[in-house]
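Reading through the structure tokens given below for one structure.
And now, chain A:
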Amino acid sequence: MKIGLFVPCYIDQFYPDVGKATLLILENLGYEVTYPLEQSCCGQPMVNSGFVKEGGAVTKNFRKVFRDCDVVVGPSGSCVHHLVDHEKLGQQSGKPEVYELFSFLHAQNNFPRSLQPFPHRVGLHYSCHALRGLNIASPSELVEPYFSKIQPILDVIPEMEIVPLDNVDECCGFGGTFSVFESAVSIDMGERRVEDHVSHGAEYVVSMDSSCLMHMEGVARKQKQNVRFLHLAELVAKLWER
Partner candidate 1 sequence: MRTKHAQAADHFIHESPSPKAQHNAAIHLRRKRDVAANELQEFEELRTRASEIKKHTLTHLDQYLEEFEKNALANGVQVHWAVDGNEMNARVYEILKKNEVPYIVKSKSMLTEECGLNHFLEEQGMEVYDTDLGERIVQLAHEPPSHIVVPAMHKTREEISALFHDTMNTEAGNLDAKYLTLSARKDLRQRFMNAKAAVTGVNFGVAETGTVTICTNEGNADLGVNKAPVQIHCMGIEKLIPRQEDLGVFIRLLARSATGQRITTYTSHYQKPRAGSEMHLILVDNGRSHHLGMEDFWEALKCIRCGACMNTCPVYRSGGGHSYGYAVPGPIGSIIAPARNFEEYDDLPFASSLCGSCSAVCPVKIDIHGQLLKWREVIVEEGEVDTKKSLPMKVGSWILSRPSWYRRAGKWARKLLSWFPGIARKTVNDWTKGRELPEPPNESFREWYLKTRKNEENE
Partner candidate 2 sequence: MKRMNSRETILQSVRDHKPAPVALPTRARTAPPPMDVLDRFVFHLDGIGGVTRFFESRQAALETLKQSSSGLMLRDLIQGESTIQEDSVTEPDVTAVEARFAVAENGAVYITDQEVGHRQFLFLGRKLIALVPQDALVPDMHEAYDRIKLSSVGFGIFIAGSSATADIAQILVRGAHGPAEMEVWFYGQQSKVMSAE
């Protein structure tokens, strides 16, 4: 199986450690991973703003770049959800199938067997697109037996305490261009999320989407809140026994 590593544009530019962590996890789990150098973006920012044509042009580049891969894996529920749900990648043509990193590990049932302890209080932020778009866990709205595809990872991190939250899966308010054009609402939403985590004693907020983390971290830093933000891939890479 040829795995193409997809590092979304803003992760490439602003969160390279998340890309590095993703690569490390995949390689540690025994996959052969290539990173096509001509990749850029998935096209979501345009499409979510209604610019379908413009987004399509960007996705075209994505298809071209990854056309030789069997599977594309990226550390962003949001971008992957766009590619799968809006651009229908992996559906008609079959190739390439696109996966969010942890959904991929779940599909493969291939998880790290043990990780180093992380003796901290952690607030989990399930990003909306990973949650309601990619079904990475049960959203709180649905009446169904609870599941979470990242549970096998959480289970092998000793001493980590997941804090309870008032609103377990409320949106952080990022929403791409929404964060700028509806900035007052977006900020209010971000503040509400940060407060939920902080008031429950979270030292870290962990998510599978860097965009949500960027937004909440931006809010928390503005408010001088003492809480840190980590992509789940970064956390796992950090705790991997070497």
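Per the selection procedure, all candidates are chains of the complex that A comes from, given by their letters.
Here are some notes:
In this text, a residue touches a chain if its C-beta (ideal position, glycine included) is under 8 Å from a C-beta of that chain, and two chains touch if they have at least 3 such contacts; residues count from 1.
Just so it is clear, the model here is predicted, and its values are computed rather than measured.
Of the candidates listed (1 or 2), only one touches chain A in this complex, namely 1.
Across the complex, chain A meets candidate 1 through its residues 7, 9, 11-20, 34-35, 37-41, 43, 45-52, 54-55, 57-58, 60-61, 65, 86, 128-129, 132-133, 139-144, 167, 169-171, 173-175, 177-192, 214-215, 217-219, 221-222.
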